[in-house]
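Excluded from the complex is one protein chain; the other protein chains are retained at their positions.
Our next item is chain A:
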Amino acid sequence: MKILVCISHVPDTTSKINFTEGDTKFDTNGVQFVINPNDEFGLTRAMWFKEKQGATVDVVNVGGAETESTLRKALAIGADGAIRVNAAATDGFFVAKQLAEVAKNGGYDLIIAGRESIDYNGGMVPGMLAELIGANFVNNCINLEVDGTAATAIREIDGGKETSSTSLPLVIGGQKGLVEESDLRIPNMRGIMMARKKPLNVVEPTDAEKETTAVKFEKPAPRGAVKLVDAGNIDELISLLHNEAKVI
(Lines give C-alpha, C1' and ligand atoms only; values in the text may rest on other atoms or scores of the structure.)
Protein backbone atom coordinates (compact mmCIF):
# COMPACT_ATOMS: atom_id res chain seq x y z
CA MET A 1 0.00 0.00 0.00
CA LYS A 2 1.29 3.45 -0.93
CA ILE A 3 0.31 6.11 1.57
CA LEU A 4 0.58 9.86 1.17
CA VAL A 5 0.31 11.98 4.31
CA CYS A 6 -0.46 15.66 3.80
CA ILE A 7 1.42 17.82 6.26
CA SER A 8 0.63 21.42 7.16
CA HIS A 9 3.33 23.58 8.67
CA VAL A 10 1.54 25.53 11.41
CA PRO A 11 2.31 27.67 14.45
CA ASP A 12 2.69 25.67 17.65
CA THR A 13 -0.56 25.50 19.65
CA THR A 14 0.85 27.75 22.37
CA SER A 15 1.69 30.54 19.91
CA LYS A 16 0.47 34.06 20.46
CA ILE A 17 -1.12 35.21 17.23
CA ASN A 18 -0.15 38.61 15.79
CA PHE A 19 -0.26 40.23 12.37
CA THR A 20 1.93 42.62 10.41
CA GLU A 21 1.74 44.75 7.25
CA GLY A 22 -1.52 46.40 8.20
CA ASP A 23 -2.95 43.16 9.62
CA THR A 24 -2.64 41.39 6.26
CA LYS A 25 0.14 38.94 7.16
CA PHE A 26 0.68 36.50 10.01
CA ASP A 27 3.60 37.60 12.14
CA THR A 28 6.01 34.65 12.24
CA ASN A 29 8.43 36.48 14.50
CA GLY A 30 9.34 34.23 17.43
CA VAL A 31 6.82 31.59 16.40
CA GLN A 32 7.75 27.93 16.53
CA PHE A 33 6.28 25.92 13.64
CA VAL A 34 5.19 22.32 13.99
CA ILE A 35 3.44 19.53 12.09
CA ASN A 36 -0.28 20.33 12.22
CA PRO A 37 -1.60 18.27 15.18
CA ASN A 38 -4.37 16.61 13.13
CA ASP A 39 -1.74 15.60 10.54
CA GLU A 40 0.52 14.24 13.25
CA PHE A 41 -2.14 11.74 14.31
CA GLY A 42 -2.43 10.72 10.64
CA LEU A 43 1.33 10.41 10.21
CA THR A 44 1.56 8.15 13.24
CA ARG A 45 -1.25 5.96 11.91
CA ALA A 46 0.62 5.78 8.60
CA MET A 47 3.72 4.59 10.50
CA TRP A 48 1.57 1.85 12.01
CA PHE A 49 0.53 0.72 8.52
CA LYS A 50 4.17 0.83 7.45
CA GLU A 51 5.35 -1.30 10.34
CA LYS A 52 2.44 -3.77 10.47
CA GLN A 53 1.45 -4.03 6.81
CA GLY A 54 4.56 -3.02 4.90
CA ALA A 55 3.20 0.22 3.48
CA THR A 56 5.41 2.93 2.06
CA VAL A 57 4.75 6.43 3.32
CA ASP A 58 5.45 9.73 1.61
CA VAL A 59 4.67 13.10 3.08
CA VAL A 60 3.72 16.20 1.13
CA ASN A 61 3.41 19.87 1.91
CA VAL A 62 2.46 22.89 -0.16
CA GLY A 63 4.67 25.73 0.99
CA GLY A 64 7.88 27.69 0.70
CA ALA A 65 11.38 26.48 1.63
CA GLU A 66 10.71 27.43 5.25
CA THR A 67 8.41 24.40 5.61
CA GLU A 68 11.18 21.90 4.88
CA SER A 69 12.09 21.63 8.56
CA THR A 70 8.60 20.29 9.19
CA LEU A 71 8.91 17.79 6.33
CA ARG A 72 12.31 16.70 7.65
CA LYS A 73 10.71 16.08 11.04
CA ALA A 74 8.15 13.82 9.34
CA LEU A 75 11.01 11.98 7.61
CA ALA A 76 12.78 11.63 10.96
CA ILE A 77 9.62 10.12 12.41
CA GLY A 78 9.79 7.47 9.68
CA ALA A 79 8.29 8.65 6.40
CA ASP A 80 10.17 7.26 3.39
CA GLY A 81 10.13 10.34 1.19
CA ALA A 82 8.90 13.91 1.11
CA ILE A 83 7.53 16.20 -1.56
CA ARG A 84 7.26 19.96 -1.27
CA VAL A 85 5.11 21.79 -3.76
CA ASN A 86 6.89 25.10 -4.08
CA ALA A 87 4.03 27.58 -3.57
CA ALA A 88 2.50 29.57 -0.76
CA ALA A 89 -0.54 27.78 0.71
CA THR A 90 -2.88 30.75 0.47
CA ASP A 91 -6.17 29.12 -0.53
CA GLY A 92 -7.71 25.74 0.27
CA PHE A 93 -8.76 25.03 -3.29
CA PHE A 94 -5.29 25.89 -4.62
CA VAL A 95 -3.70 23.57 -2.04
CA ALA A 96 -6.14 20.74 -2.81
CA LYS A 97 -5.36 21.09 -6.53
CA GLN A 98 -1.62 20.80 -5.87
CA LEU A 99 -2.08 17.78 -3.61
CA ALA A 100 -4.36 16.13 -6.18
CA GLU A 101 -1.61 16.47 -8.77
CA VAL A 102 0.94 14.85 -6.44
CA ALA A 103 -1.56 12.12 -5.51
CA LYS A 104 -2.34 11.29 -9.14
CA ASN A 105 1.32 11.24 -10.18
CA GLY A 106 2.31 9.04 -7.24
CA GLY A 107 -0.49 6.46 -7.58
CA TYR A 108 -1.27 6.46 -3.87
CA ASP A 109 -3.86 4.07 -2.41
CA LEU A 110 -4.48 5.91 0.83
CA ILE A 111 -4.16 9.63 1.45
CA ILE A 112 -4.24 10.87 5.01
CA ALA A 113 -4.82 14.53 5.72
CA GLY A 114 -5.75 16.25 8.96
CA ARG A 115 -9.40 17.23 9.20
CA GLU A 116 -8.24 20.87 9.33
CA SER A 117 -5.12 22.87 9.94
CA ILE A 118 -4.95 24.86 13.17
CA ASP A 119 -3.97 28.09 11.38
CA TYR A 120 -6.64 28.80 8.76
CA ASN A 121 -9.05 26.10 10.01
CA GLY A 122 -10.63 25.91 6.55
CA GLY A 123 -11.27 22.18 6.83
CA MET A 124 -11.71 21.97 3.08
CA VAL A 125 -8.57 20.40 1.70
CA PRO A 126 -9.22 16.68 2.44
CA GLY A 127 -12.74 16.69 0.95
CA MET A 128 -11.72 18.74 -2.08
CA LEU A 129 -8.74 16.48 -2.69
CA ALA A 130 -10.90 13.34 -2.50
CA GLU A 131 -13.35 14.78 -5.00
CA LEU A 132 -10.62 15.98 -7.36
CA ILE A 133 -9.07 12.52 -7.60
CA GLY A 134 -12.34 10.57 -7.44
CA ALA A 135 -11.45 8.74 -4.22
CA ASN A 136 -13.73 7.72 -1.37
CA PHE A 137 -13.70 10.11 1.56
CA VAL A 138 -14.15 9.78 5.30
CA ASN A 139 -13.80 12.92 7.38
CA ASN A 140 -13.22 13.30 11.14
CA CYS A 141 -11.72 9.83 11.02
CA ILE A 142 -10.84 8.37 14.45
CA ASN A 143 -10.04 4.81 13.42
CA LEU A 144 -8.95 3.18 10.18
CA GLU A 145 -8.25 -0.43 9.28
CA VAL A 146 -7.23 -1.55 5.79
CA ASP A 147 -7.40 -5.12 4.51
CA GLY A 148 -6.30 -5.42 0.90
CA THR A 149 -8.38 -2.81 -0.88
CA ALA A 150 -11.18 -2.85 1.71
CA ALA A 151 -11.21 -0.30 4.51
CA THR A 152 -13.22 0.14 7.68
CA ALA A 153 -13.32 3.61 9.14
CA ILE A 154 -14.84 5.15 12.23
CA ARG A 155 -15.64 8.83 12.11
CA GLU A 156 -16.72 11.16 14.85
CA ILE A 157 -20.17 12.62 14.31
CA ASP A 158 -21.99 15.20 16.40
CA GLY A 159 -22.91 13.29 19.57
CA GLY A 160 -21.28 9.98 18.75
CA LYS A 161 -19.48 7.96 16.13
CA GLU A 162 -20.22 6.11 12.93
CA THR A 163 -18.58 3.02 11.46
CA SER A 164 -18.47 2.62 7.71
CA SER A 165 -17.08 0.29 5.07
CA THR A 166 -15.30 1.64 2.05
CA SER A 167 -12.47 0.84 -0.31
CA LEU A 168 -9.20 2.22 -1.63
CA PRO A 169 -8.37 4.65 -3.07
CA LEU A 170 -9.42 6.53 0.00
CA VAL A 171 -8.82 9.97 1.47
CA ILE A 172 -9.37 10.52 5.15
CA GLY A 173 -9.55 13.70 7.19
CA GLY A 174 -7.93 12.45 10.38
CA GLN A 175 -7.92 13.78 13.90
CA LYS A 176 -7.16 12.91 17.51
CA GLY A 177 -8.29 9.35 18.14
CA LEU A 178 -6.74 7.97 14.96
CA VAL A 179 -3.96 7.07 17.35
CA GLU A 180 -3.62 7.80 21.04
CA GLU A 181 -1.74 10.95 21.91
CA SER A 182 0.70 8.85 23.93
CA ASP A 183 1.60 7.00 20.70
CA LEU A 184 2.73 10.14 18.88
CA ARG A 185 6.40 9.92 18.04
CA ILE A 186 9.27 12.20 18.77
CA PRO A 187 12.15 11.90 16.29
CA ASN A 188 15.20 10.21 17.80
CA MET A 189 18.80 10.90 16.82
CA ARG A 190 18.95 7.92 14.46
CA GLY A 191 15.75 9.06 12.75
CA ILE A 192 17.11 12.59 12.41
CA MET A 193 20.36 11.31 10.87
CA MET A 194 18.51 9.01 8.48
CA ALA A 195 16.13 11.79 7.48
CA ARG A 196 19.06 13.74 6.06
CA LYS A 197 19.60 11.04 3.46
CA LYS A 198 15.95 10.59 2.51
CA PRO A 199 14.65 12.26 -0.65
CA LEU A 200 12.90 15.61 -0.33
CA ASN A 201 11.70 16.47 -3.80
CA VAL A 202 10.65 19.98 -4.65
CA VAL A 203 8.09 20.25 -7.43
CA GLU A 204 6.68 23.35 -9.03
CA PRO A 205 2.94 24.02 -8.64
CA THR A 206 0.39 23.20 -11.28
CA ASP A 207 -1.83 25.98 -12.59
CA ALA A 208 -4.83 26.54 -10.36
CA GLU A 209 -6.97 29.53 -9.59
CA LYS A 210 -7.48 30.78 -6.07
CA GLU A 211 -11.13 30.90 -5.12
CA THR A 212 -10.74 32.74 -1.84
CA THR A 213 -8.48 35.54 -0.65
CA ALA A 214 -7.64 36.23 2.96
CA VAL A 215 -7.63 40.00 2.79
CA LYS A 216 -7.21 41.01 6.39
CA PHE A 217 -6.98 39.68 9.92
CA GLU A 218 -8.46 40.98 13.14
CA LYS A 219 -7.86 40.10 16.73
CA PRO A 220 -10.83 39.68 19.06
CA ALA A 221 -11.68 42.83 21.01
CA PRO A 222 -10.02 42.91 24.43
CA ARG A 223 -12.26 41.60 27.18
CA GLY A 224 -13.40 43.51 30.21
CA ALA A 225 -12.30 42.28 33.60
CA VAL A 226 -14.01 39.21 35.01
CA LYS A 227 -16.87 39.91 37.44
CA LEU A 228 -16.15 37.87 40.53
CA VAL A 229 -19.06 36.55 42.54
CA ASP A 230 -18.69 35.35 46.11
CA ALA A 231 -18.85 31.56 46.42
CA GLY A 232 -21.56 31.98 49.03
CA ASN A 233 -23.73 34.10 46.76
CA ILE A 234 -24.85 31.84 43.93
CA ASP A 235 -28.08 33.84 43.59
CA GLU A 236 -26.02 36.76 42.33
CA LEU A 237 -24.43 34.62 39.61
CA ILE A 238 -27.83 33.38 38.48
CA SER A 239 -29.16 36.93 38.46
CA LEU A 240 -26.19 38.13 36.36
CA LEU A 241 -26.63 35.28 33.87
CA HIS A 242 -30.34 35.96 33.62
CA ASN A 243 -30.58 39.75 33.75
CA GLU A 244 -27.24 40.98 32.48
CA ALA A 245 -25.89 38.31 30.13
CA LYS A 246 -29.38 37.02 29.26
CA VAL A 247 -28.15 33.49 28.63
CA ILE A 248 -30.44 31.60 31.00
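The rule is simple: contacts are C-beta pairs under 8 Å (C-beta built on N, C-alpha and C of every residue); 3 or more make two chains touch, one makes a residue touch a chain; residues count from 1.
Keep this in mind: contacts and distances are computed from a predicted model.
Chemist: What is the missing chain called in its UniProt entry, if the choices are "Cytochrome P450", "Caffeyl-CoA reductase-Etf complex subunit CarE", "ATP synthase subunit b" or "Circularly permuted type 2 ATP-grasp protein"?
Modeler: This omitted chain is identified in its UniProt record as "Caffeyl-CoA reductase-Etf complex subunit CarE".
Chemist: So which of A:88, A:157 or A:193 would be touching the chain we can't see?
Modeler: Hidden-chain contact among the options goes to A:157.
Chemist: Of A:65, A:189 or A:245, which residue touches the hidden chain?
Modeler: That would be A:245, which touches the missing chain.
Chemist: Touching the hidden chain in the complete assembly: which of A:81, A:106, A:123 or A:205 does that?
Modeler: Considering the complete complex, A:123 is the one touching the chain left out.
Chemist: Could I get the residues of chain A that touch the absent chain, sorted low to high?
Modeler: Residues in contact with the chain left out: 11, 13-14, 17, 19, 37-38, 92-93, 96, 118-128, 130-132, 136-140, 142, 152-153, 155-167, 173, 175-177, 181-182, 209-220, 223-224, 226-231, 234-235, 237-238, 240-242, 245, 247-248.
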